[in-house]
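Attaching a single structure in structure tokens format; questions to follow.
Every protein chain but one is kept in place in this view of the complex.
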Amino acid sequence: MMHKLLNLPLVASEHGKDVDQLMVLVHWLMFLLFVGWSIFFVYTLVRFRSTVAKKADHFGVRGHASTWLEVGVASFEAVLLIGFAVPLWAKVVDDFPAEKDALIVRVVAEQFGWNFIYPGADGKFGKQDLGLVAADNPFGFDKTDPATRDNVQTLNELHVPVGKPIILNLSSKDVIHSFKVVPLRVTQDCIPGLNIPTHFVPNKEGKYQVICAQLCGNGHAAMAAGVVVVDSQQVYDQWMTSKSAGGGAATSFE
Amino acid sequence: MSLHAPEHKHSEHAHGHGEGDPHHHDPGFWRGYVFSTDHKVIGIQYGVSSLLFLLFGFGLMLAMRWQIAYPGKPIPIIGGFLEAALGPVAAGGVMTPDLYNAFGAMHGTIMVFLGVVPLGFAAFGNYLVPLQIGAPDMAFPRINMASFWSFLLGGVIMLVSFFIPGGAAQGGWTSYSPLATMIPTNGQTWWIIAMVLIITSSLLGSVNFIATVIQLRAPGMTWMRMPFFTWAQFVTAFILLLAFPPLEAAAVMQLADKVLHTSFYLPTGLMAGGNLVDISGGGSPLLWQHLFWFLAHPEVYVLILPAMGIVSEIIANNSRKPVFGYRSLVYSALAVGFISFIVWAHHMYLTGMGTKISTFFQTTTMIISIPSVIILTCLFLSLWGGSIRFNTAMLFSLAFLPMFGIGGLTGLPLGFNFSDIHLHDSYYVIAHFHYVVAPGSIFALFAGVYHWYPKMTGRRMNELLGKLHFGTSFVFMNLLFFPMFVQGIAGMSRRMSDGGASYMVTEATADVIGRLSKAIIDANIGISTAAFLLGLAQVPFIINFFYSIFAGEKVNSDNPWEATTLEWQTPTPPPHGNFATAIKVYRGPYDYSLPGAARDFVPQNEPVRS
Amino acid sequence: MEIPFTTLPRRDTGLYNAKLGIWLFLASEVMLFGALFSSYILLRVGAMPGAWPHGILNVPVGTVNTLVLICSSVTVVLGWAALKANDFAKYRKIQLVTIACAGMFVCIKSYEYYDKFTHYEVVMKDGRVIDGHLVAKEGGGGVVDGRRQPPEFIVLHGVEFAAELKAAGMAKVPLIERLEKQSGHHLEHKEFRIPWAETKRVQNYGPWHNTYLAIYFTLTGLHALHVIGGALVIGWIWGPGAAMWKTDPERYTNRVEVSGLFWHFVDLVWIFLFPILYLL
Partner (left out) sequence: MSSNKAHSSHDHHQKGIKIYILVFLALIVGTIITVLAWKIHLPTIFLTVLVALVIASVKASLVAGWFMHLASEQRMIYAILGFTAFFFLGMMFLTVWAMSDVPKPIFP
């Protein structure tokens, strides 16, 4: 019922339903407290209005029901915290899939678009050096390194195969952006200078909207071109092959 | 209950003292009303200026709400004026994204730092705290005056910054670096300078409040006899004293980044427009966030504690009974103040935080919700057994309870990092905190204005207009903010200069999942309409406020609400020096409806018969 | 109307107002400098290997300045003690030393700042880096279109090294120490006359040069402002404000005590600044 009431959007990732479950549980706590107190509140206002209750009682409520209520709320919160939020978060943030089983992609945000860099057939991004940082090479990739040369880069389109663990390494060229895909229940800030990993397993094919969820300048609202395309493995493979045809795309990083 | 009429006091002193006592000369207009050191005058100065800032901040938001509802359409009425005043950022009377961002940052800043805090803390606190503890003035009257002028100067600089080339700061009220530093205009520089003045003002004010409460309590005014309002102000002052300096430090560093081209918050390899930025690098964007939220989380309790103080005074008075659990209220307020310093990173869950740290911060976040629950529970239970009078002040105070309840409860899903994944930076957050600050704090502040107006002016505000103000504000506030929860859960992001229209499903994007439905976007129109109506709903208040100064019903007693606390035991309005005779306190703050007492209230300065 | 406890302590707290006030103020100052210290730690821990310079400050000068500040701190408290013992003349004399020390501190600090602002790092187009103190700027320097033109030559006294670091982007943080380590010997100091046209970038050791200098200037600058402010207050109390000694000696003594408390705090901050910035 609460699920309906909240009108939670569609879920397309493995951990998404856990997020929703926690949402539902917290909202039950909130709902019960709200309704309970509202009833008490309205009843009290009606019963003790001065036209009826001519004289107030100096002592008012006696007894300790309220203490129990407070203990109850605290316990409920403790359960949600220890039972749900902490372990589930740990799963999302710490329990990374083994790199060999996963698809690893670098996400580089910029004003106002998304770059996705795939390691290509060899599964490696190649050497990086601070000394190589330049306008056309923000991450100092060593272009003479063969591991770099077969990297594949796309603009605003992230293709991933369904059912496979995906690891994204997010960062930004300029200001802070936030990579948010509502149906995947993924939100992660992209911070310049940092490389922040996140992971998820998409479980429904489709094309999903990427939202930039952090104010990043006057184009923030319009930074809406990004999509995550979840394909079947086969379609994904085809796409990848077509992209890396000709011995890897000339990676410009722009 | 009046001890002496003010005129009486004046003449008595004129005879009693010789030339040597300068305090009792007529201070004249400038020293009496403008550069006054009297805490009551300063309180009123703070009050009027912060109400005006609130109105202005609301005005900014009304323009923004137009843009959200009707993106790209020229703003009616003021559009032409904006274009004339601000130039190309408002070309054709249409709000450009730059202007939207500037207005948004300024709305947040002005509402928080120039509106609600100065009104709740500085205005009500200044006027009432010395009165409630039986002190003749603040401990450092001249510093008090300096505090006000520093505040006003900061406010004026903030306002002037709209008119500099490029306009005001556009980085959000949070001013995250690198964005705040990299926007090529100077708005941010002005913002920082204004903030430094405002911070200075708060520091001066909080030193004064704490010293006053500790040193100047009248004989018999023990800690546990202080009204809860004064306690709330005391805790608030500590928060301001200790949480603001780190923001000052952070602001100085951001200023250096902006004007000296240092790299405190700018990492190596930063690019702008496809080029490497010419800086040394080596800084950290997260450092700013930590320092900012180290202030800004405690700051939200600065927004709410004075409001809670006001509400508990009014509820005790109008239900004619003591607040329930005075001690738990006091301890909870102290606990909130204390814990508020160690929860700040719940605003930063999605900056790549690991499990250990986010566990620490979400645990403290849950812990801090408990004292809030206790405070609210106590206030609810206070009503039980009362004899409740429904005047305007009480109506606003009563409405505060469920409104703060909604705001506070919706803090919980944000406080759990795992559900925050879905809600972070969505309209759910906007709805959460507006429920606590707008129908929460602002309602409490309205209540305070209605309640203490007779003490400040000697006249009451009109009840009919007051109830009209209340009823309409209550309805429109809820119509305004409740739908935002729905929008937020559906995935609508905040700070969208087109109200999220870029993310709406269209024919071209029908195959993309996770875009916003038309219904969600169209809700913007309803919300904005509610905002405009909320604006209209303030008209009776503004009329009432000014009209009543001259033509309000005169109060025929110094204690029209038959209250127990000391501010009502002074002449109306209280003279310079506050109490006509030395005051002594014999009892707790809320001796309402004492069994066996002749009246249903016994003032704190009435001796206990035995 | 009189505010109570401006002079004599309140019985239950044992404090007069101003003393409580200054301690509260100092509490907020602790948080102000505390935030900057935290930033220092974070910037330093987060610095890339080699990007945190060592040994670019002049330790003997810093040590002398530390001693100067310590002297002023003891004179402040001795001055107050003299007042307590009703010896106004002695207070006057002792406190003069405090003010003199403050002035000296500021002078020495200005010298150190001057040293940094005339310390240049020049990256040449051919990749060499020359690091040294400014001797002179020759030629050029006129104003064209409202813009100041660079000189034709810049003369530095310092060291030269070939750029071991690959790209100029990185050469913004070359550090003598690191380079000496790389080359394995002390670099020879001499005078260089550098044609401006051959330089790629010329930058002095201002706060923009790296985050170490940024936090150095911020911390010491803020501290210096405190020194100046404190000295002005102490000087005012010592000079024009001293009339109060005749009318209200208790209160005057309190003022001296309160200003002294602030002064000690300024000293205390320096006690941490000195090792952190100069030695570690």
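Order as written gives the chain letters A, B and C; numbering starts at 1 within each chain.
Here, a residue touches a chain if its C-beta (ideal position, glycine included) is under 8 Å from a C-beta of that chain, and two chains touch if they have at least 3 such contacts.
Please read these numbers as outputs of a predicted model, since none were measured by experiment.
Participant: Identify the visible chains that the left-out chain touches across the whole complex.
Facilitator: Result: the unshown chain touches A, B, C.
Participant: For a quick check of understanding: of A:Ser38, A:Ser75, A:Thr144 or A:Asn195, which residue touches the chain that isn't displayed?
Facilitator: A:Asn195
Participant: Quick one: which of B:Lys356, B:Lys518, B:Lys554 or B:Arg599 touches the chain that's been left out?
Facilitator: Once the missing chain is taken into account, the touching residue is B:Lys356.
Participant: Given the contact definition stated above, which residue among B:Ile279, B:Ala345, B:Ile388 or B:Ala490 touches the chain not shown here?
Facilitator: Touches the omitted chain: B:Ala345.
Participant: Which of these touches the unseen chain: C:Ile3, C:Ala81 or C:Val155?
Facilitator: Spelled out, the listed residue whose C-beta touches the missing chain is C:Ala81.
Participant: Where the complex has a chain not shown, which of B:Ser202, B:Ser284 or B:Asn578 is the residue touching it?
Facilitator: Reading the full complex, the residue touching the unseen chain is B:Ser284.
Participant: If the missing chain were put back, which residues of chain B would it touch?
Facilitator: Looking at chain B, the ones touching the missing chain are residues 214, 238, 242-243, 246, 267-269, 284, 286-287, 290-291, 294, 338, 341-342, 345, 348, 351-354, 356-357, 360.
Participant: For chain C, which positions touch the chain that isn't shown here?
Facilitator: Output for chain C: 13-15, 20, 23-24, 27, 30-31, 34-35, 37-38, 41-42, 45-46, 48, 59, 63, 66-67, 70-71, 73-74, 76-78, 81, 84-85, 260-261, 264-265, 267-268, 271-272, 274-276, 279-280.
Participant: Determine and list the chain A residues touching the chain excluded from the picture.
Facilitator: 93, 128-130, 139-140, 171, 191, 193-196
Quick note on the criterion: only the chains that are shown with their structure count from here on.
Participant: Report which interface contains more C-beta contacts, comparing A-B against B-C.
Facilitator: The greater number of contacts lies at A-B.
Participant: Compute the distance, rounded to whole Å, between the mean C-alpha positions of chain B and chain C.
Facilitator: 37
Participant: Mark out which residues of chain B touch at least two other chains, giving numbers and ranges.
Facilitator: Only 268, 276, 283-284 qualify.
Participant: Which residues of chain A are in contact with two or more other chains?
Facilitator: Correct list: 130, 133-134.
Participant: Within their complex, state which residues of chain B touch chain A.
Facilitator: So the residues of chain B touching chain A come out as 96-98, 101, 170-172, 176, 178-179, 182-183, 267-276, 283-286, 319-322, 324-325, 350-355, 358-359, 362-363, 366, 369-370, 373-374, 377-378, 380-390, 398, 401-402, 405-406, 409-410, 412-413, 416-419, 421-422, 424-426, 486, 489-491, 493, 495-498, 500-503, 509, 511-515, 592-595, 600.
Participant: So in the complex, which bits of chain C are touching chain B?
Facilitator: Touching chain B: residues 1-5, 10, 13, 15, 17-18, 20-21, 24-25, 27-29, 31-36, 38-39, 42-43, 46-48, 51, 169, 172-173, 206-211, 214-215, 217-218, 222 of chain C.
Participant: Under the definition above, what is the set of chain A residues touching chain B in their complex?
Facilitator: Listed in rising order, the residues of chain A that touch chain B are 6-10, 12, 18-20, 22-23, 26-27, 29-30, 33-34, 37-38, 40-41, 44-45, 48-50, 53-61, 66, 69-70, 73-74, 77-78, 80-81, 84-86, 88-90, 92-94, 110-111, 130, 133-136, 138-140, 173-176, 178, 180-183, 185-189, 191-194, 196, 206-209, 211-222, 224, 227, 254.
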